[in-house]
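Here's the structure, in structure tokens; my notes come after.
All protein chains but one are shown at their positions in the complex.
What follows is chain A.
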Amino acid sequence: MEAVTLKGRQSGFELQLASEASLDEITAALTTLLARVAGDTKDQEHVDFVLETGDRLLNEDQAKAVQTVFDTYPQFAIKTIHAAVAAVEPLRAEFAAKATHLVGGVLRSGQEADYSGDVLFLGDLHRGATLKTTGSIFVMGQVEGLLIAGTLGDQEAVIVGDISRAAQIRIADTLEIIDKNSYTAQTTSYIDDLHALVHGKVPALAKLRPKLFRKLEEM
């Protein structure tokens, strides 16, 4: 197995840095490879490379070491560095931001629960309590407090379930004070094309927000 392999792709040139090889081996192999390529190309045409690091994440120093090799050849540049793996922590945060949280128990007057991602609420939200999240809220418990979806301004966020006894709902920058008599038991509340907070039937959600139903596929 070579430490560095050059591949031609439809999108351009790709340099595969073997994850089994050490960084010294890679820089050495890269130096000879770039020297050969520079000798082969007669004109000084500019070439961009995509670096594929496989199962290795280059840290800042390692990326700099690789960059130094390229610095000798002004006609060559690194377009991007791409790896097949990712660090756990940022991934966890990203996952948490996209996950659906199951929230239960009783939220009492004056209490506030704040989430990122979608929330499936299976508890009681008392009058004066607040449930808010950056994503959508799906309600199965009894809600008499305040529901806020899309706290960071997500226009696609929805509130689904029985909101007939809620005090108020907010999605992104829109809000509605709930008039106790004008809601059916189950509704989907969303922001429509005219940027108004409107309500529809629950089965309509699949057409309104198809992305909600393909979350895992798009992750």
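Note that a residue touches a chain if its C-beta (ideal position, glycine included) is under 8 Å from a C-beta of that chain, and two chains touch if they have at least 3 such contacts; residues count from 1.
Criterion: contacts and distances are computed from a predicted model.
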| item | value |
| --- | --- |
| Options "Septum site-determining protein MinD", "Cytochrome P450", "Cation antiporter" or "Amino acid ABC transporter membrane protein 1, PAAT family": UniProt name of the undisplayed chain | "Septum site-determining protein MinD" |
| Listed residues A:K64, A:R127 or A:K201, member touching the removed chain | A:R127 |
| Residue of A:V106, A:L122, A:L175 or A:A196 touching the missing chain in the full complex | A:V106 |
| For chain A, residues in touch with the removed chain | 106, 108-111, 124, 126-128 |
